[in-house]
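For this view, one protein chain was removed and the others were kept in their places.
Each chain carries a letter (A and B) given by its place in the written order, and its residues are counted from 1.
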Amino acid sequence: MVDRKALATISLLVAGALALFSLLLLAAGKNPLDTYSSLFSSTLGNAYGFGEVFVKLIPLLFTALAVAVPARLGLVNVGGEGQLHLGALLAAAAALACGSATPRWLGIPVTMVAGMAGGALWALVPALLRSWGFLNETISTLLLNYVALRVVDFFVYGPMRDPGSANIPQTMGFAPGYLWPSFTGRVHIGLVFALLALALAALVLNRTRWGYEIRAIGGNPIASHRHGLPLERAIVVVLCAGGALAGLAGTGEIMAIQGRLRPHFSADYGYLGFLVAWLASHRPLRILIMGFLVAVIATGGDSLQLDQGLPSATVNILMALLLFVVLAREGKLAS
Amino acid sequence: MHPDFVQGWLAGAILASTPLFYAALGETLVEKAGLINLGVEGTMLMGASVSFAVASISGSLPLGLAAGMLAGGLFNLLLGPLIVVRGANQLASGLALMFLGQGLSAFYGKAFVGTSIDGLAPLPIPFLSNLPWVGQILFRQDLLVYLMLPCAFAVWFLLSRTAWGLNLRAVGEDRLVAYAAGSNTGLLRHQALFLGGLLAGLAGAHLSLAIAHTWTEGLTAGRGFIAVALVIFAAWRPLRVLPGALLFGGTLALQIQLQARGAQVSPFLLDMLPYLVTLLVLVLLRKSSRGRMPEGLKEVFESSR
Partner (left out) sequence: MPNARSSSGDLLLETRGLTKVFGALRANDGIDLQVRAGEIHALLGENGAGKSTLMKMLYGYYQPSAGEIRIGGAVVRLGSPQQGRAHGIGMVFQNFTLIPALEVWENIALFLDRKRLKRETLLDRIRELSRSYGLDIDPLALVRDLPMGTRQKVEIVKILLAGARILIFDEPTSVLAPHEAEALFTVFDRLRREGYAVLFITHKMAEVLRCADRITVLRRGRVVSSTPAAGATKQGLAALLVGDAGAASADPTPRRPGPATGAPAPQPVLEFAQVGCLTDDGRPGLRGLAFSLGPGEILGIAAVSGNGQEYLADLILGLRPLSDGKVLVRGETLDPRTPRSALANGVACLPEDPLRMGAVGGLSVRENLILGGHRPYWTSGGWVPDKAGLESAAKGALMTAFVQSPPSLDALAGDLSGGNLHRVLIARELGRNPALLVSYYLTRGLDLSNARAARDLVSSHAARGMAVLFISEDLDELFALSDRILVLHSGKSEGIFRPAETTPRDLGLLMTGAHG
């Protein structure tokens, strides 16, 4: 499984990506070594940073799965960002609508179901459009991301607004029965859910009948169709499942970290999840590893802003370079 | 309907459609070659930030515009080794390019956030700009707006009346036949990427220099993806990109006008309009456009794994 030459090549390419990034930093008058060490120390070097890495990892695992599972069928789901927003919206609505005396064992599952429903519903339209042959899901999920942001804004500034906080657009805080508890610091039970989801995805894909069908259809839709496998139904089910997973990412963020629904609560988790899934070639175990790597870089990015005065989007550069490297390797020589 | 409102809306529509037009025109060239670049968003951001930076520093608008175009061209070219030479997945590569553009433009654009520039001023055309009503809408726009129609014709001419354009279209339809005819398919596709990038860079430059007159992170706000949708809407025909751009520019401008007039519609619902209209149009037009998609492009969507 470990091909020495391949390992050497990819190490070289990753080193190349890092070197390019360093050049960029130099050109901006920053010391790359400083930057890298700041990245490292702010994340893995101290307890708080380490915890923050996990905080970012949790939604990333969900959104990466949201891309990876449909990808096994051959679908490109870029709508993680929108789906997580709608999941958060529905979860917030559920938490606000149901009574505030709800106990935890009921409240938390309610938010999860609502969150999954929200994400799945947002993925339903692109799924149907694709299965009916109307529109490729890449474009439809992408466009709906922008719509989702506005939908959430609409509710948070409007019907779901907290009358008590006049100047700040946000909903009321959720009752404790719905909030997701934490282990240490801000690392919350979403981590357990995410790891379970990863394990479940791996299990379903590799051992169950539906996983077989997904792999067969993804591997050769023509042959599968000729043998009666349900192509259209699979598209809808799998894309909605992806949406539901992304919905959980959003739910976790507002139920554990934010405590209420605010606009812009997501730090591009949807797109970062896309990145992680492709870096991991859509395999659940690798998603864990790549998710961790990207979480480190993303967390480090925040500190870059504080310590080095660089905009946090800077880390997008590094991540894009890494993705280029992986994509170039997976491709074959064409003309 | 208040005549002022309509006038303001139409003039605004034309202005707003300009970046969409140039980006979509560039992407049309790329897709005619059988490639798809989902990262136009990133290319536009590069064009917007570079042109703003250069114009601010040098004080020269032509230099800024040129720099923005060149930045766009070179940026698009980054996809060349990846998708043309290595045959990597085009959809994922494009999105990676978008990330890169977001990051790079935010990185060195930081110094310019919050500053503003006079930028590209409207150039009223003598006499015509004094015509009632029409004059305000059509003839008091900036240079790049006036150049839209000539550019559309230029690209049309390039594609359908030159040998280069013919070879490019052949490459986009059937690489094997083009190769048998003696075309250098790799070179042609790189050239398409570069030219497409020049136009996308110009689109970004217009956005920062003529519309926003400033630079902020993520200035394009998804216009790059609307441009990609626009290419499909125009059925890959350069001359149809302009009407399409006007349609989408119209929805962008409508939102601004309604907000300015304190209309009782939620700004967020208005904000959604361009994207929803795009989706609707793509779905409704699928039959007529499907037939005109370059064959090479069909392969990209069929094998997206």
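Keep this in mind: contacts are C-beta pairs under 8 Å (C-beta built on N, C-alpha and C of every residue); 3 or more make two chains touch, one makes a residue touch a chain.
What you are looking at is a predicted structure, and each value in this text was computed from that prediction instead of being measured.
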Candidates B:Ala178, B:Ala205, B:Ile232 or B:Leu258 - the one touching the absent chain: B:Ala178
Contact residue for the chain not shown (choose from A:Leu33, A:Leu106, A:Ile168 or A:Ala223): A:Ala223
Touching the absent chain when the full complex is considered, from B:Asn167, B:Thr185, B:Ser208 or B:Thr278: B:Asn167
Which residue of A:Arg161, A:Arg186 or A:Arg215 touches the chain not shown here: A:Arg215
Touching residues on chain B - with respect to the absent chain: 161-163, 166-167, 169-170, 173-174, 177-178, 180-183, 292, 294-295
Chain A residues touching the omitted chain (full complex): 207-210, 212-213, 215-216, 219-220, 222-229
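One rule holds for everything that comes next: only the chains that are shown with their structure count from here on.
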Chain A and chain B: spacing of chain centres that average the CA atoms, whole Å: 28
Of all residues in chain A, those that touch chain B in their complex: 24, 28, 71, 74-76, 78, 129, 133-136, 138-140, 142-144, 146-147, 150-151, 153-154, 157-158, 218, 271, 274-275, 278, 309-311, 313-321, 323-324, 327-328, 330-335
Parts of chain B lying in touch with chain A, wherever the complex brings them together: 38, 78, 81-89, 91-93, 95-97, 99-100, 102-104, 106-108, 110, 175, 179, 185-186, 217, 221-222, 225-226, 228-229, 232, 266, 268-269, 271-272, 275-276, 278-279, 282-283, 286, 301, 304-305
